[in-house]
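With one protein chain withheld, the remaining protein chains of the complex are depicted in position.
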Amino acid sequence: MKKIIKGGTIVTASGEYKADLGISDGKIAACSASLGNGDAEIIDASGKYIMPGGVDQHVHFSFVYNGSPVRGFETSSAAAAGGTTTVVEFVNQEQGKSITASIKDYERDRVAGKAAIDYSFHGVLTDASEETFREIPSLPDAGIPTIKLFMAYKGAFYHADDAAVFRSLQESREAGVTIMVHAENADVIDVLQKQLLAAGETSPYGHALSRPPWVEVEATQRAIALAILAEAPLYVVHVSAKGAMETIRDAAARGVRVSGETCTHYLTLDTENLAKPGFEGAKYVCSPALRTAEHREALWQAVKMGWLGAVSSDHCGFDWAFQKHMGEGDFTNIPNGCPGLQDRLGVLWTEGVCTGRISRSKLVDLFATTPADVCGIGHVKGRLDIGCDADIVIYDPRGEHVIINNTRLHSVDFDPYEGFVQKGRVDTVFLRGEPVVKNGAFIGNGTSGVFVPGKPYGAAYI
Amino acid sequence: MKKIIKGGTIVTASGEYKADLGISDGKIAACSASLGNGDAEIIDASGKYIMPGGVDQHVHFSFVYNGSPVRGFETSSAAAAGGTTTVVEFVNQEQGKSITASIKDYERDRVAGKAAIDYSFHGVLTDASEETFREIPSLPDAGIPTIKLFMAYKGAFYHADDAAVFRSLQESREAGVTIMVHAENADVIDVLQKQLLAAGETSPYGHALSRPPWVEVEATQRAIALAILAEAPLYVVHVSAKGAMETIRDAAARGVRVSGETCTHYLTLDTENLAKPGFEGAKYVCSPALRTAEHREALWQAVKMGWLGAVSSDHCGFDWAFQKHMGEGDFTNIPNGCPGLQDRLGVLWTEGVCTGRISRSKLVDLFATTPADVCGIGHVKGRLDIGCDADIVIYDPRGEHVIINNTRLHSVDFDPYEGFVQKGRVDTVFLRGEPVVKNGAFIGNGTSGVFVPGKPYGAAYI
Amino acid sequence: MKKIIKGGTIVTASGEYKADLGISDGKIAACSASLGNGDAEIIDASGKYIMPGGVDQHVHFSFVYNGSPVRGFETSSAAAAGGTTTVVEFVNQEQGKSITASIKDYERDRVAGKAAIDYSFHGVLTDASEETFREIPSLPDAGIPTIKLFMAYKGAFYHADDAAVFRSLQESREAGVTIMVHAENADVIDVLQKQLLAAGETSPYGHALSRPPWVEVEATQRAIALAILAEAPLYVVHVSAKGAMETIRDAAARGVRVSGETCTHYLTLDTENLAKPGFEGAKYVCSPALRTAEHREALWQAVKMGWLGAVSSDHCGFDWAFQKHMGEGDFTNIPNGCPGLQDRLGVLWTEGVCTGRISRSKLVDLFATTPADVCGIGHVKGRLDIGCDADIVIYDPRGEHVIINNTRLHSVDFDPYEGFVQKGRVDTVFLRGEPVVKNGAFIGNGTSGVFVPGKPYGAAYI
Partner (left out) sequence: MKKIIKGGTIVTASGEYKADLGISDGKIAACSASLGNGDAEIIDASGKYIMPGGVDQHVHFSFVYNGSPVRGFETSSAAAAGGTTTVVEFVNQEQGKSITASIKDYERDRVAGKAAIDYSFHGVLTDASEETFREIPSLPDAGIPTIKLFMAYKGAFYHADDAAVFRSLQESREAGVTIMVHAENADVIDVLQKQLLAAGETSPYGHALSRPPWVEVEATQRAIALAILAEAPLYVVHVSAKGAMETIRDAAARGVRVSGETCTHYLTLDTENLAKPGFEGAKYVCSPALRTAEHREALWQAVKMGWLGAVSSDHCGFDWAFQKHMGEGDFTNIPNGCPGLQDRLGVLWTEGVCTGRISRSKLVDLFATTPADVCGIGHVKGRLDIGCDADIVIYDPRGEHVIINNTRLHSVDFDPYEGFVQKGRVDTVFLRGEPVVKNGAFIGNGTSGVFVPGKPYGAAYI
């Protein structure tokens, strides 16, 4: 053993127990009631919880709005600081280039050597040609078993019509590629946006008015119908509306292979945030839009009951000073997306575990295990099983502190959870056995992350 | 009294009873246990059923496929011969012309003086501009309280995207205009058509394969979602899939104002017809496609229980010799639509009433009363109430005969019910008090039909 | 013609129209745009609505609580005064006597010559023996096509266990007898009553606490399951809970032959009435108990949409001075039931029609037509069809007045609608062609009612 974590309580997706955990060669090597110290480095976890490092299956380090890019992988130490040791990035296919090449080029130019944590990729299909559809079955060869299509965003090059979603589903079926969708009705949003602007509603709250819950319910129903027609599984990202969740739940109950995730902010923030005075609401503009408290509570029930299986951050590092302000006077120009990479675990712990809404085991499942399975990396990530990567987070449940942005490492000038009172904290994080967070502080070099190829036939296929 | 129908059994949507029926000035003037003869013409209806003349709310006398038009109003005596005294025609908006003007021009040029029975119109919105949407509230002024949009038919000028459906619903709401939709997913059909042709499936049966039930279920769900978003009622025409019917039924049970019709052929024909050898199946190509027996039986339950409120013919007079053969070797070129105008009552009577699936009162409701209400003409049509137009059909339940096309007046060279053994027959029909069918034979001049302006806030709004 | 009602608007279950109505030999004899006066008596109905006389399918003139009987048929002029011309009475089977004999004896001794309006009967099965079950198929021979079982009231002789309900359903199936149930879980109510009393809750509000909505939902589900097992239709009386209504609606949507009624008070009163200070709430003690406003509004939607088909009064004439006071200090001894026979039409008109919740036609359907069909008397009652009994109510929509008990004819010393502002009034009522109400006042002799034998295979069987 090179390192031994002693005295803590191990939490897995199906239970918890006290044991020592040994690390060797970057892997989980041993678990025992009492491991002899030998020459190992000893980490004392007394009174703390030992969990698998988080897998954040929904992050944006490469998104560009109006020519202005989000903060990139250089800021990924924020993930580590928040207990997340693997992120899965959505990479837009470049027009005229294959999905695989788009991802490879992006990785080479913008990720390799710049990632503080391990990473994998979802392709985002944007060039809806037969050539692209026929590329889908080969994606797993490149370690990419998932692609996403945007049903929303009328007029954007990345908008996908029903034919594109359907063809992708058809091609994915035999290959074990999981099709993910951003489910919102693009046409209705477009009509409502124009009507709201014409009516003088230009403020951030217009964002919620232009994307009512039923635009999400509709697209979710439609995507499921397309999946039924194509006889393929489907995964719905960032489910925010109660009705969309129920649509997924009820389809699954009829035997349809459909599942989905929600995000930290849909569980904890709501339309009140968008309604803040002045332009402040712009900080909370993401899509789908934040919902009312009724939806929020329904989503907590959904994650508890397993109707949605994962909670991601949908982290999107647009800044406030310049980028969010592009939409001042016209909410439709506010870049969609909020940071939150560093907040996921602390917020879930505080609002989920400490309130009794979910157990610690369920938190681990939502935060690490199921996301790993969804992305086809569950054989090495998201678990503390012997032989898995020694990605470990030690959470200290004691104490509490207020989230303030100047403790965030995301290089964004605001945080949507500013002022949130977090119970406990991320104490220590290991990435493949090496400490990247110690005593609550990031100590990594920010460059040690590597690509984790995903396997096909992920959780959606089970 | 000018005319008295004596000795028959009157059937209404809510019951039946024996009475004499008096006609005066083209109106139902009296109903009595025994009307004195006076100088009235006496019609003996002993042993027969007296029902309101049928309202066929879904007919096509103006449709054009590939430059080739269906048989027009000149052939509308077929309606009368089948017991239908009012038809409601779908008139496509001409590009660059208003809906109202398109209808008025059509009526002036192609209908006035050529109709054997009374008529009303649905506008079909094809020019999806703000100008058109803003015309919608004024349509009732022209007696047009209903418009339809085609969600199907990708690439056709009359295809409507979600924005068009949504905007129409928004404009309809306050004006009492009922939005109708042809609900099928255009994209999926387009993909499947191309794949089937590429795979060598060119026969009429390919039509069914390219339009599976879920393309209808999906579009029905979507239209309902758009109606919920627009807070407007919705009407779904020619419901054929069990799942689509259930979607409507369940939405109504949740309080959504949505209703719909099915058609004679969906209740009585099925995919076996499309599978007939050679090109014979082309006679049964209509959209949505014919379904399997399971769907058919579910639709009978739906009309019995009131989950669908009307049965129309969707009559579309393309001929076999030339028009249907446009699609030989490529099912996607077979003009969609079948004749059936003359068959609706006889087939419903035989397959519905004589089998015990529905009562005579329910038949009257489906055949005449509810369609009249849907189209806003229930104050004069579809009922035998005092003061209503004396549109009357006397049905003789005795005997049976085989339907053969050379007894049809539709000027089409085939009939989808060829060989069907009909029980009973249409004996006598009055149009506004004047006999147009006598002893089973059409005796009208074929030109006495007039326009019946519809009122807004039809059945969908109740 | 002996009498002609001129100038009014006739309202039927499926529409309305202006016409004169002629009466002859106690029957509806003619309906005409203009009937010649001849030597007929002319009744001017200008500005008024002409409707079929009401059928109240749920009344109690024979119920006895703790040896103390309700007001009997001597008080049935209250029905006439309220526009109801036929009542259907629930007659308890006497122990050791057949259902038929129990009814015949009751009619002979307590009804014949004492009824102000026509009447029919439901048997109430209380002697759950094989002998009784085997009597069921013969009931239609005596004009009794309906029986009821009480699933509620643990310990009472009329309580029916599941075996009794199931056996009755089995026997009813082939015979066309409609099984009706009072659906509440007797055991749970019994437990809760004892716990409430033990906890010192003795007031009338305890009645609601001891009969929460789910005791009704449960029994409704159970009765439906028994009907499915017996493959027989089922009718649920006095549906009061939203969940019970939804259970019926959803079972019907799955093809189960189940339907039901609600009552005037469940549509208009609520738990606030039970919570009145002192013992006042006892006036509103009936079973099932009054519900909250949420349930009330759901029931309005249900009657509008046809999920429940009839509204009855469940009239039960226990007085306040003595009978209701039997339960002072112990709500379980308050006799269940409220008067309301005279109020049904006025209250439905005011709260249903005048508020826009239902149309006049729907009111007629709920008030007269469907109840007649349910009880197998639709061929003579509940309609204004030619040949039907000339039971007619002329309602004057003008003016309004406050309901006060001293204008009620029920001989009960209170009325639950005391103080209700009724819009319009019952102006004139004919029973089989003879006036029993004129200018708002009862003018009958109170003895002209006759038995109306019901036919089997009522509305539940359709």
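Read from first to last, the chains carry the letters A, B and C; within each, the first residue is number 1.
By definition in this document, contacts are C-beta pairs under 8 Å (C-beta built on N, C-alpha and C of every residue); 3 or more make two chains touch, one makes a residue touch a chain.
Everything quoted here is computed from the prediction, not taken from an experiment.
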{"item": "Omitted chain's touching partners, listed by label", "value": "A, C"}
{"item": "Omitted-chain contact residue, chosen from A:57, A:98, A:146 or A:369", "value": "A:369"}
{"item": "Full-complex contact with the absent chain, from A:64, A:156, A:199 or A:305", "value": "A:305"}
{"item": "Residue among C:80, C:115, C:144 or C:226 that touches the chain left out of view", "value": "C:226"}
{"item": "Missing-partner contacts on chain A, residue numbers", "value": "10, 12-19, 22, 24, 27, 29-33, 35, 249-250, 252-253, 255, 301, 305-307, 359, 365, 369, 378, 383, 385-388, 462"}
{"item": "Residue ranges of chain C at the interface with the undisplayed chain", "value": "161-163, 166-167, 185-188, 190-191, 212, 214-215, 217-218, 221-222, 225-226, 228-229"}
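Going forward, only the chains that are shown with their structure count from here on.
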{"item": "For chain C, the least number of touch steps when starting out from chain A", "value": "2"}
{"item": "Between chain C and chain A, distance of the C-alpha-averaged centres to the nearest whole Å", "value": "59"}
{"item": "Inter-chain centre distance, chain A versus chain B - centres from mean C-alpha coordinates, in Å", "value": "51"}
{"item": "Sequence positions of chain C contacting 2 or more other chains", "value": "none"}
